[in-house]
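What you see is the complex with one protein chain gone and the rest in place.
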Amino acid sequence: MIAAGISALLSHWHYRPLQLATLIVGLALATGLWTGVQAINSEARSSYDRAAAVLGQDTLKRLQSKTGLPITADRFVALRRAGWLVSPVVEGTLRLGRTRVRVMGIDVFTLPQGATSFGLSGDTGIADIVAGNDLVLVHPETAEALSKSGLNLRTSLQVVPGDLMADIPTAWTLLKRQDFDYLLLASDQPAGLAPLSEIAPDLERIEPDPQGDIARLTDSFHLNLTAFGFLSFAVGLFIVHATIGLAFEQRRTVIRTLRALGMPNRTVILLLLTETLVLALIAGLLGVVLGYGIAAALLPDVAATLAGLYGASVPGSLALRPDWILTGLAIAFGGALLAVGQGLWRIARMPLLAPAQPRAWAMASLKNSRWTAFAAAVFLLMSLTTAWFGGGLSAGFLTLGTLLLGAAMLLPALLILALRLGARTARSAIAEWVWADMRQQVPGLSLALMALMLALAANIGVSTMVASFRYTFTGWLDQRLASELYVAADNEAEAEALRAFLAERADAVLPIRTTEIEIVGLPVFLYGIADHATYRDHWPLLERGENVWDRVAAGDGALINEQLFRRGGYRLGDRLPVAPGWTEEIVGIYSDYGNPTGQVIVSHDRLMRYFPDIPKLRHAVRVAPERAEALVAALVGEFGLSPGNILNQADLKRFSLRVFDRTFLVTGALNTLTLGIAGFAMLAKLLTLSTMRLSQMAPVWAVGTTRATLARLEMLRTVALAFLTWLVALPVGLALAWVLLAIVNVEAFGWRLPMHIFPADWLWLLVLAMIAAGFAAAIPVWRLARTRPAEFLKVFAHER
Amino acid sequence: MSVRILAVLLVMIATGALAQGFAGLGTESDGFSNPEPGQALVFPDDHGPHPDFRIEWWYLTANLKGANGADFGLQWTLFRSALRPGADNGWSASQTFMAHAAVTTASRHFSTERFARGGIGQAGVAADPFSAWIDDWQMNSGAAAGEDPLAALHVTARGPDFSYDIKLTAAGPLVLHGDDGFSVKSTSGQASYYYSQPFYTVTGKINLPSGPVEVSGQAWLDREWSSQPLDPDQTGWDWLSLHFDDGSKLMGFRLRSRSEDAYTSATWIDPSGETTAYGDGVLQMTPGRAQKVANRALPIEWRLQLAERDLDITVEAINPNSWMETMVPYWEGPITVVGSHGGRGYLEMTGYE
Partner (left out) sequence: MLLALRDVRKSFTTEEGPVDVLKGVSLELDAGQHLALTGESGSGKSTLLHLIAGLDAPDSGEIRVAGADIAHMDDPQLAALRRDRIGLVFQQFNLIPSLTVAQNLAFHARLAGRLDRDWNTHLTERLGLIECLKRYPEQLSGGQQQRVAIGRTLAARPELILADEPTGNLDEDTGDAVIDLMLQLVADVKAGFILVTHSVRLASLLNRRLHLTHGRLQ
């Protein structure tokens, strides 16, 4: 009996292969995008974990000087001789050509267990590290970027991309230092040692950081991706829900017959459940494969995004990890069960002799839409409240979530209202019918339309955010990169000669002096600038005190970037602790987009007095733009500077914008995919409804309308609904952009951007939405136009 | 005791302290000095480091007893390994150090290790006044002026679960192995400089998780250095130092080879310090009962025969699990001696896979 039951139930798919395909494709798409996003997140997280685990930072305590000053080499030896198992680390950033790396100098002799994640034993690359040949260990991707650096590179997959591991003396040479930033404290210390509070009262213990700065910084980005993945999944579920619902509806007759023939309801439900699980497995596997493809395609861009926005290094290659494969399958099962639940519930409660005929057409229940509108209002109010009173990233996302949810729930009511108003303009019977019929379609299509609305709003919101960002960024680059040339020398002697050489040929040579400091535990770059019109005229100040440039020039005030300003909660006039025994009044705040860290600018002389050993290698050169090319030629030809040490403004801007565009490529790709899936959801829903639509249209046809007219009207209705949905999506998208720019960005990146509006993009999106809706309607409409009269007639004559 | 060279090499390769592999060391020695026969050792200078030789150690083993008569073994070793000939100051690390410390009881074995680069003060050796150290571990001379600096020593070490602090006094002279300190290690001529101070009496304190123990007994210090000590064919060794009840002592080793019979060597030491060196094959070392230790079968009992001294004895590990859980693991522990002669001593076994 079970076999007969199975074949009876499965025969349905045989007659409706398109429905089966829709179901599987829908679920696979939903799973695929979700899995893809998860795979990307998982890859990034594993790389953050690796970064956080570098030198055991996630498990080992460290010793650091309370004043923030470096620890001398003698101090390290003295602590060892006192029996304490400590291991020194010197850390710093280094710019090699265009690549910025973090140099980590380590002492393999004393490195505690738990700090040796790059594998001390067996790795002969490590064996060479102390051999005195200045060997450095890097990730293969970093090695590629540093291939022309002249360093003695050895690759290891255990080193985090962007990091450069070397023995202490090698690192000292690279960083031009002779001391340590901190000492790692082995977790197992011998008993009976003199307490550190006695022998090293100036050092403090820093607790291990299991998460790492990068993971914290990038949280918002991954939340973003996850939100996108979830949105796509939800949209995909609409498809599945629609298809499965229809399949159940259409099989009621079969089910009734099976039950009449004596098959227990439990068995029927079990069979249907098994069928769902098998379908979910197939779709889930397809989805995981799809997700892998999506992730592999997007990962290089995501890596670029993370590097560009946060300075986080994530390799551009994807590893198969069981976590996202399994969650992908799980979500396929979950989604399928969620979609099938309602249908199963109905069948479980279906009386044996229930009419097999589906309820003709869900009425536009006024009560229902009122209730939904009320819930929508509550959500929108919540969104407004969190936007106004909330603080922090979670509040930002709550604002976003409630805004989207509220808007989506409000959509049916808004559409019905619009259609009602539209109906008043109707003069002919057909027009009246078209409006009324559209209104009647809203409840059935509302889920698909909500999906479309969300996809459109996300598109408008994100693209407005990105475009605003780009617009601001471009303008900011013009201000920030005011100098025509940026040149670097390889050593102090060459730098000296370079300055002399440029003094005669350039209008001005501005020194670029920088060192890394720490302000309340966060790394900050300290810059010293000369007093020059370049800065006075161009520097992008957001807020300024009086005589800001005079004060900086006089060594009586500091400028800080927006990131530091927001993170530190400073105000103009506050005193900033720059270094031990050195505070500066904050006299100005400048915008600094695309930079993950804080910055402080002080006068050049003041900086050099405090940090006399800062390398004096980099310079900004002012020269009449038309003479820039000739100067570059002279620098290379006459002076003999390596071309790699010269950057001109145009190149730098081009490069920056390229980085910027790559950064947001992934958002664009996800946007398009989500829109595509929303289109597919429309198609699925319209296909589902098309058979039911027949009984809606047959009477109109019978009283004298051609099938071609009906088909044209059907297409017009779908496209019109898409248009109305776009109209609703527009303000929602703009609100979304505002939340992203004014709340989420500030929390996530530390800068606030002005919002710019790009109506051409909206129109383009409208065209896309109409095309998507048109495509979605095309198949049902095409079928309608070709429906044989006999099919219409069946509506009147037979019980279906 | 030059057989320990391989252990050093292996450890140093593993820690990355050596740029070249073991094979390179077996054949040439890139600017390093090589031991020559007929070169007289000079003291106290030769107590200090020889940075022109690739490897060197200060190796102390002690057989001790607690107040209640319980047996203890104690080890303190400082290895020096050079990346380049010569001693540079600073972090460029031409010299590297590794140290092992262990305490063995009948039922437990405590061991730990340390690493350091030379030239920065974290580890090093000075000849006069003699001092060898790494971190807070030390082996300092307590000898009076005019005495040999090794005549009295103060030795300390500390691990995560044990520490010790002992004082040693030498009751006899330094002894030279082989041909006046030139000790041959294979039939193809590899050799090292090798001398010992086997006459220490010891008092001191060992701290164990169970509490402090006052101990006393005998100790043996080995000093050895070379650059190119082993034949590539040699796979491991078994080494012993024995204190007999009558005051005489014996050093013996057996180098196992892939292709040939084992190469043995021995030094008989009279209670007065008079030595007799025995070349390959004179000392017979026969492995006896084996036991599974750290997943490999090790002979924890040996039969030793030296016909010229009417010696036929059996030595047995006090604690068969005297396994050094160090970066390169090996077996090292106290033994008892029964047979034609009674006594105690130390056994080392390496290269058992």
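Order as written gives the chain letters A and B; numbering starts at 1 within each chain.
We adopt the following convention: contacts are C-beta pairs under 8 Å (C-beta built on N, C-alpha and C of every residue); 3 or more make two chains touch, one makes a residue touch a chain.
Fair warning: this is a prediction, and the values are worked out from it, not measured in the lab.
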Task = Write out, one label after another, the shown chains that touch the chain missing from the document.
result = A
Ask   = Among A:702, A:757 or A:771, which residue is in touch with the absent chain?
value = A:702
Task = Tell me which residue among A:437, A:531 or A:605 touches the hidden chain in the full complex.
result = A:437
Note = Of A:157, A:771 or A:793, the residue touching the omitted chain is A:793
Ask   = Who touches the missing chain here, A:278, A:429, A:503 or A:520?
value = A:429
Remark   = Note that chain A touches the chain not displayed via residues 360-361, 363, 428-430, 432-433, 436-437, 439-440, 695-696, 698-709, 789-790, 792-793, 795-797
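The rule is short, and it goes like this: only the chains that are shown with their structure count from here on.
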Rounded Å distance between chain A and chain B, as computed from the means of their C-alpha atoms = 61
Ask   = Residues of chain B touching chain A in their complex?
value = 13-19, 83-84, 90-94, 96, 115-117, 120-122, 133, 135-136, 158-161, 163, 207, 327
Key: Complex interface listing, chain A residues touching chain B   = 73-74, 76-77, 80-83, 85, 107-110, 120-122, 126-133, 167-169, 172, 188-192
